[in-house]
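Here the complex is missing a single protein chain, while all its other protein chains stay put.
Lettered A, B, C and D in written order, each chain numbered from 1.
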Amino acid sequence: MTGWLFSVTAGLLFAIGLYGVLIRTELVRRLLAANVMATAVFLFLIVVAAETPDGPDPVPQAMVLTGIVIAVSLTAFALALIRHFRAVTGESDPEGGDDD
Amino acid sequence: MMEALQDHPVWMAMPAWMVLSSLVAGLLILVLGEPYQRTRVVINLGAAVLKLVLVGFMLWGVGQGHDFEFRLPLLPGIDLYLHADSLSMLLATLSAILWLITTVYAIGYLEQSPNRCRFFGFFSLCVAATMGVSVAGNLFTFFLFYELLTLTTWPLVVHRGVSVALRAGKRYLAYTLGGGGIFLFGIIALYALMGDQVFTPGGFVDPDLPPALLIGIFLLLLVGVGVKAAMVPLHGWLPQAMVAPAPVSALLHAVAVVKAGAFGIVRLVYDVYGLDLVATLGMNHVLAIAAAITIVWGSLRALQASDIKQRLAFSTVSQVSYIALGVGIGSPMATIGGLVHLVHQGLMKITLFFCAGNLAETHGIKRVDQVDGMGRTMPWTMAAFTLAALGMIGVPPIAGFVSKWYLGLGGVENGQYWVLGVLVASTLLNAAYFLPVLRRAWFPRADAPDRGPGIHEAPLSLLIPTVATATFALGAGILAGMPFSPLQWAQFIGEQIYGVAP
Amino acid sequence: MPVSDLLASGFDVLLCIGLLWLAWQAITGTGLFRSVVMFMVFGLMMAVTWARLGSPDLALAEAAIGAGITGALLLNACRAAVSEMRSDEQPLRDRPSGVPKWLALPLSLAAGVGLAWLMHSIPRDGGPTPEAAIKAAETHFLDNPITSVLLDFRAIDTLLEMAVLLLALVGARVLLDQRRLPALYPVPDHPMPMLPSLLAMITPVLLLTGLYLFWAGSHAPGGAFQAGALLGALGVMYQLAGRFTPTHEPGTVNALLITVGLGLFSLFACLSLLWAPAPLSHPEQGAYALVLLIEFALMLSIAATLVLLFVGSRSLQLRRSTNHPGGRQ
Amino acid sequence: MNIPYLAITGFVIPVLPLVVAAALFVPKLQRIALGLAPWVPLTALGLLPLHGEIIDFAWLLLGARVGIDDIALPLVLLASIAWTLAGLHGRHHLPKERRPVFYLLWLLTWTGNLCVFLTLDAASFYAAYAMMTFAAYGLVVFHRRPEDYRAGRIYLIMAVLGEAAIIASLLTMGATLGNFALEAGSPGLEEMTEQAWVIWLLLAGFGVKMGLAGLHMWLPLAHPQAPVPASAVLSGVILKGGLIGWLRFLPIEADGFQIAGMSLAALGLFTALYAVAIGLLQNRAKTVLAYSSVSQMGLISIAVGLALAFPDLAPLLVTSAVLFALHHGLAKSALFLSVDIARHSPRTARLMMWWPALALAGAPLTSGALAKVLLKSGLAEAPDLFEPAMLLSSVATTLLMIHFLRLAWPERETDSKAFARSTLPWQCSILAVIILPWLVAAWLLPEAVLRPFQPGYLAETLLPVLLGVILVLLGRRLLPTHPRPTVPEGDLIALFPRAPTLALPTLRFHSPAHVRSHLRMTLASAERWLFRLAPAILIWSGIVVVMLVLR
Partner (left out) sequence: MTELDSLVAPTLTFLIFAPLLAGVVALLWPRGLVLDLLSISLGAISLVLLVPLSGTVMGQGPLLLELGGHELPLGIPLYVDGLALAMLWLTALTGLGTAVYASGWLRSVSHPSGQQYRVLWFLLWSGLNALFVSGDLFNIYVTLEITTLAAVPLVALARGREALSAAMQYLYFALVGSILFLLGVALVYAETGLLALPELSARESEAAGPGETIALLAITVGLAMKAALFPAHGWLPRAHAAASPPASALLSALVAKAAAYLVIRLWLGPFEAAWTPAVAQLMGVVGVLGILYGSLQALRQHRLKPVIAYSTVAQLGYLLLLIPLASVVAWQGVIYHALVHGLAKAAFFLAAGNLILGIGHDRLVGLAGCDRVLSKNLLAMAVAGVAIAGLPPTGGFIAKWWMITAALEQGQWWWAVAIGMGGLLAALYVFRVVSFAVHSPRPWHEEPLRETRHGLNRLLLWPPVLLAAAAVALGMTGELLAPFLAVGAPEVSP
């Protein structure tokens, strides 16, 4: 099985996500990067689940399912907040203002 | 009946009632709020009188050899231990008497000013803390009340709320809390080494611990206590704290706070380390020298201060170190001298502060050179001032002479003649900064501003406390031989410390 | 190696490279819309990966929720970013993020390589939990091991997860109370020609698939989440077609729909004390029916919540027919 | 006389003056108190029955002991007589409105003075001594003129220095002997190791009060400034406080203090001569009298010094010194009063004024002769240097007295009304000078009282007086009269500049402002930087890497 391939991909995906979080200050982009990181972790979990000796282990899959739902709800709330933040302040990220 | 009384739990827990009486009064006043003026006065005076009665009973009890202790477990293995021995009764009696007098004075002094609820609340809390410090039975309890004293005195120092007071308060806190931190460090180091030990006359620290460690801990504890006792490098807060209203500077900086520090030094040397261990470590010389430096430095700075209360503050700095000097010398007579000075200095200094308060309140006189001719306009106040000032100089028959006498004897007793030098030098310096004030008051220059013929004294409620404390100071001097006089009680303590009549 | 393995591994390689490229594009791409689209495709590819890695439930969930709903929400964000651009607002450019690029790249690369090596090197020797889970799943009254884990062995995770979903909605409402933003998809004056008929055709199909997925969940891949997501997608379609009009009066039906999942599950958790020493344990008989009931409630809640999250209003009202436009709200 | 009666009188009489002083300020009692005040010192005579007894007040101060022994008896007598007469004199010659203040200070000083002679334990003695000294300051600055304050300040500084020396010595002795009793000298002093500098401290401490050369500068400044009754008492009685101090504390009977005794005697001799020399160069009557007091005290110091040096001579020398003090006290206070009388009623002054001067000079048949003869008999066995010295000092004193008479001699008659002022107290003091020394001498030294009448002694006393008169006549003719050289009062004091004021550095500790603002700046920027997400992740990942390395 090409488990090693997917775990390596998971690691690299995590790196890409981390890079996105570090570089991007624009809110939606940073959210995307975060989601990519989350997906990378889920990928790793499912790889572990798949490669458990006798048959796919349901626990990580359940964890990932729950993770996805949580990721969705976080993303939804974040997007609502972004929309309101931009409507109120007109800026694209909270760090911009150097108001002390 | 006597034995039944002696070990009756309520009687045994007398120190707790003593501390509680003013603690509860303070909290009650704070909770009541500003508008209840009359009830506040009643609570105040009631608590003061009750405390005096309790102290009286305990004085009698300790005299008879009753054992007063109260134990409340606070931490596993460490508990709040109140134990009244002869030494603690010294400070407790002094505080109880002077608190009653100062409360009367304060009621008169703060007639229309705002925030009296806050003032009197923290005032009685502060005295509860002082009582706690005096009857504390182990280092943990001592530290608990010692820090409580800092907290309750801060609002009094910043009572006026003007920015000068706030700066003084900030400086006061920096010094006392800093010192408190170092003190806590030392105490816990001792607890780590020795576990929870009770103050025992010969000291409970076992001598065969590594001397470097012992000296280190001793210095930490000394700094912690030295801050409140205003030893020289740590005295900066006292002159600044004179911004506080007169009753505060009278009770706190003459009696409660400063004496707690001095009392701490006495406890540290006699009941924590024990005299001979302190001697072997060579710490008594360090303490004596530090005290000597403080005495001289305080007097010199007092010489320069032109504001009356500043001058009195610096005088307090130097006078309190007499107690440290007595303890530092360590001979029986010196100990008695130091201990009795604890009471005498309190009586005299509180009178001086009351007079300063009267002068400031009735005539707005704050500086020394405005005192010309006050002898005629405020004869009673200035008489009390003169009495107390002469006492501070050490002129017999006022109380100051007795303690200087014993200190001198103690110094010479174990061959430390430089102590005489310090005493004489400080007597001269005291004279140098008190006599000019007296001269201005009684024998004003011809060209001094004429204050008009009549006598314009301070109101009665301010005057009676001043005169009362002045007479106490004189009485403590003249009637030094009477039983239950401060000197006899100090000798009683000396006997217990040295196990033999000095 | 047999050809099928060769093909499979070739496909996997392609899949992984695709995933990496898509992720990179989504993040470092310039346009927001372009990034969002890249991300949606990345979601779909992810669904394929899950299938490839032998977890169909996840594939369905990823497709419905990961790509579907998230994609829709992101598109919303793009529309909002474009339509509500205020005159003084600068174009969406990026400000330096406090960490220079030349430092971020090597750092994340090192992290990535490290993680990759670590993930690869961890021995896949299972452990007490996987064995216990696999063994218990066989004898469990639910055939689908994932559903048995979700609704029985680790029931509290699912319950709290529903709470998270609900919280997201309540959070959105807090923002709504402060400032009522203009609706992203105003009710069109003249209905789009194709949409009603498409809608009429799609509704039964989606409803049927959703219900099937819900029913199959107990013994085959599927389950409340996937079904809920599908119904949510249906709801989104209705809102886009203008059949749901967002209003700000607190609708009791809406409130009921949102909270039924969490409410029922929590009630079950408390009542389970009656027949078992520990909460959240299923009764001997009637457990299957109970699970189904809970799943159904969960499905409804998920669907309602997702729709409301997409619409961004307090509640929705169904309008009878499309020919006369609803009142402008 | 059973003890309780004595105990009561022993306590009541010293306290009585304080009661009267307090009454001075109670409006209703003021008139009666003013009347009573001058007579209070007389009550001290009631203490005479105490002679020989010792009363113990354990509860007072540090265990007070009161009693009159042979040394104290004449001094108490002197004190009560001189104080009463000066007080009565003062009643007429003081400004009306400030009289209560004067009599308050008067009675306070009197209590101190009386207790100095009465107390027999170290602590109470020092208490009385300090009270006397500080209260006397009030008398010195009574007129509140600038020069009064200068004299007062110097008086106080030197008095306090003296007392510091005394307290130091008392404490040293006290360490080994406790609050020791004084009546039998100080028994324990011999075997004390630090006896050497204790002796010097005592000599210096009481020397200030006695006006030994070098320590006398305050005396010629303070006494003239004080109102006349006060300076009379100051010179007449309060100076003797120093004498009784020496007699109480110095180990008179013990031997082995040769050097100390001899040096005291030598210093006393030098003072006697030096004071007269300076006195002659003064041009104020009261200052001349002050300098004469310094010189007479010098004579007494010789006696005490020799008593210390030669224990076997001690008893006679001590009694003669005390009697000499009695004589000098009466004569000097009479002279001071006569200065006042000379101004107010010159005629009667002219009649009687010269008698105390003659007595002081030691003219035959006067108390002075008696005192000098007793002193000389005491000195007989001493080294012969002191015999001629006594003669010389008598001559010098005669010169000084003549100089005083010339200065204070009343001119022509002033208006008669002034005469009305009663001179009775002054006349009584003259009478006392004549009679009292003889009575006391008879009581104490019955055998020696007739000695001055023996021919040899008569000659010895007459010679110096005649010599003095001749010298004056010669001097008047030979020396140019006008540009008489004068020395400022207090002679050596001119050497000391005004007291330097100490300027101590006040250490102010606060970090400079720019450090604080810099700190605030960095904190603000740090906060802005850390608010961002990326840096936070960066730093924490740095920490993680370090942790991994550490592991």
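Following the convention adopted for this analysis, a contact is a pair of C-beta atoms (placed from the backbone, for glycine too) under 8 Å apart; a residue touches a chain by one contact, two chains touch by 3 or more.
No experiment lies behind these values; they were computed from the predicted model shown.
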Chains still shown that are in contact with the chain withheld from the display: A, B, C, D
Candidates B:155, B:203 or B:357 - the one touching the absent chain: B:155
Touching the absent chain when the full complex is considered, from D:478, D:513 or D:548: D:548
Candidates B:13, B:28, B:50 or B:177 - the one touching the absent chain: B:177
Interface residues of subunit C (partner: the chain not displayed): 114-115, 118-119, 121-122, 124-133, 136, 152-157, 159-161, 163-164, 166-168, 170-171, 173-175, 177-178, 250, 252, 255-256, 258-259, 262-263, 266-267, 269-270, 272-273, 276-282
Positions on subunit A where the hidden chain makes contact: 14, 17, 21, 27, 30-31, 34, 37-38, 41, 44-45, 48, 59-60, 63, 66-67, 70, 73-74, 77-78, 81-82, 84-85, 88-89, 93-95, 97
Absent chain, residues of subunit B that touch it: 30-31, 33-35, 72-76, 79, 112-115, 117-118, 140, 143-148, 150-151, 154-155, 158, 160-163, 166, 169-170, 173-174, 177-178, 181-182, 184-185, 188-189, 191-192
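We adopt the following convention: only the chains that are shown with their structure count from here on.
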Rounded Å distance, subunit B centre to subunit C centre (Cα mean): 74
Residues of subunit A engaged with two or more neighbouring chains: 18, 22-23, 25, 95
Subunit D residues counted as touching two or more neighbouring chains: 532-534, 537-538
Listing of all chain pairs that touch each other, if any do: A-C, A-D, B-D, C-D
Subunit A to subunit D touching residues, read off their complex: 18, 21-23, 25, 30, 95, 98, 100
Complex contact set, residues of subunit D against subunit B: 25, 58-63, 123-124, 126-127, 130-131, 134, 138, 141, 144-146, 149, 152, 156, 160-161, 164, 167-168, 171-172, 174-175, 194, 502-504, 506, 509
Complex interface listing, subunit C residues touching subunit A: 8-9, 12-13, 16, 19-20, 23-24, 26-28, 32, 35-36, 39, 42, 46, 49-50, 53-55, 57-58, 61-62, 65-66, 69-70, 73-74, 76-78, 80-81, 84, 86, 88-90, 92-99, 101, 104-105, 107-109, 111-120, 122, 124-126, 129-131, 133-134, 137, 145-146, 148-150, 153-154, 157-158, 161, 164-165, 167-168, 171-172, 175, 178-179, 181, 225, 302, 306, 309-310, 312
